[in-house]
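All protein chains of the complex are present and in place, except for one that has been dropped.
Labels A and B are assigned to the chains in the order they are written; within every chain, residues are numbered from 1.
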Amino acid sequence: MHIPDGILPATVCVAGYATSGAATWYSLRKINQKENPREGIPKASLLTAAFFVASWIHIPIPPTSVHLVLNGLLGVVLGYYAFPAILIGLFFQAVMFQHGGLTTLGVNATIIGVPALLAHYIFRLRSLVGNDSRVATGVFGFLAGASGLGLAALAAMILLITTVPVVVDVEAERASIYALALAHVPLMILEGIFTALVVLFLQRVRPALLEA
Amino acid sequence: MTGEVKRSGSTPSGNPALTVSHLSFSYPDRREVLQDVSLEVRSGERVGLIGPNGAGKTTLFLLTCGVLKSDGGDIVLFGQLMKHGDFRPEIGMVFQNPDDQLFSPSVWDDVAFGPQNLGLSEEEVVSRVEESLSITGVLDLASRPPHHLSGGEKRMASIAGVLAMRPRLVIYDEPSASLDMRSRRRLIRFLQSSPEAILVASHDLELILEVCDRVVLMDEGRIITNGDPSRVMGDVKLMEIHGLEKPHSLVPHAESHHRR
Partner (left out) sequence: MRLDVDEYAHLDSPLHSWEPRCKLVSLFILAFALSFVQDLRLLPAMLGVAFVVYVASGLPFSFLTTRLRYPGLFLLVPAVLLPFVSGSTVLLSIGPLALRQEGCLAALLIVTRFVSILTITLVLFGSAPFLTTIKAMLALGLPPILADMTLLAYRYIFQIGGDLERMETAMGLRGFRARRPNAHTLGVLASLSGSLLVRSYEQSERVYNAMALRGYGRSQRSFGGAHKVRSRDAIMSAGFLLVAAGFVGAEIFLRGTGG
């Protein structure tokens, strides 16, 4: 999901900045419509930093380990602040660790950030069952986490495949696309489970965090 | 740190800086945190606030600064009523944890924050920042990020940020917590030479003895007593009832080895 510099053509990169700009503008507008927009800024900023740090936590998948993206969780907790938070987080990742790219910042933010906003809406559906229900919280937390990653991975894949030069064997291409998609399913499930666990923790310890 | 610029110190004058009358407050999920609290700090006076954890000291401070809204009672600051949400730069508060207060990426930026919000010109901001950094002895740390500072340096930097607003009353919430001996001594000397009125909450009773003209004892949201530091803190029974201990330097010694 963090696409490095150089792979995508410039037109796509510029389009990415345009979509990010639009999504940021939309988010900021929603934020400014709140009663006291400034009050949410320290909260969103420190949580941005916390998410940035939390993504360093290694989840062991023998023989290696993975870092989770946690964009679904971010959407659940931050609501409209999620998009600026992801934009800023990706910027820091690109500059500090060269994870992702700077020309591709717009593209990456769109791919990861828009699903985060959708994950927020998915989690809000929890109220249909009842916000206090632990089962509902767990299930919708899972859905938010899994869809956050799933949509981001899907978007990244579509983007990469459509910008890669003509592949000779269409059958092989189709097969590898399916293989790639399949490979992401376990990751989606992992993100979903982890998100559910964190959301349940928050519900127990500080439910205010889930009321974005 | 470089040495601080020495300041003049002060003598308490008659005018009240802060008058809290019959203040009460409770958080939504807890019963009364503060009950009928009244206290007064005069201009230039140094008042200590002691009491066990949970006595309500920090809550009281947040109320006097206008951050929290009281359930009853009045707060009058320099002759004007303080209402919830008022911005009154005459009062400043040094938080218990400097990391909560040093929120800018560099010390300079942090100290400049207050003056900039006051709408001062750039030259004035620079002059105030330099003045505050000199007073607190952290001028040479100006370009450092807060996470590169030691505990003592953070403490003085956070004080600089508050002083840059030129408050007339400064509240200190546990200022010597986690400081090493040298930094603590520096802080004590600094507080002793403060011209502003100060209200210091601290578990460091020796600091209170060295710095304050008067001490207020608080427990379970109430003011228990108020008076001369040696007298109040020398009352063993009183101190123990309220979860405190008589400071060592007030314990009679066979061989006197203290200055007092």
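Quick note on the criterion: a contact is a pair of C-beta atoms (placed from the backbone, for glycine too) under 8 Å apart; a residue touches a chain by one contact, two chains touch by 3 or more.
What you see is a predicted model, and the numbers here were worked out from it, not measured in a lab.
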Inset, instruction - Just the residue numbers, please: which parts of chain B touch the chain that's not shown? - result: 62, 65, 67, 87, 89, 92-93, 95, 97, 99-101, 103-106, 109, 113-114, 116-119, 122, 145-147, 161-162, 165
Inset, instruction - Just the residue numbers, please: which parts of chain A touch the chain that's not shown? - result: 2, 4-10, 13-14, 24, 28, 31-32, 37-39, 41-54, 56-62, 65, 70, 77, 81, 84-85, 87-89, 91-92, 95-99, 101-103, 164-169, 172-173, 190, 193-194, 197-198, 201-202, 205-206, 208-209
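The working rule: only the chains that are shown with their structure count from here on.
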Inset, instruction - List the centre-to-centre spacing of chain A and chain B in whole Å, with centres computed as mean CA coordinates. - result: 43
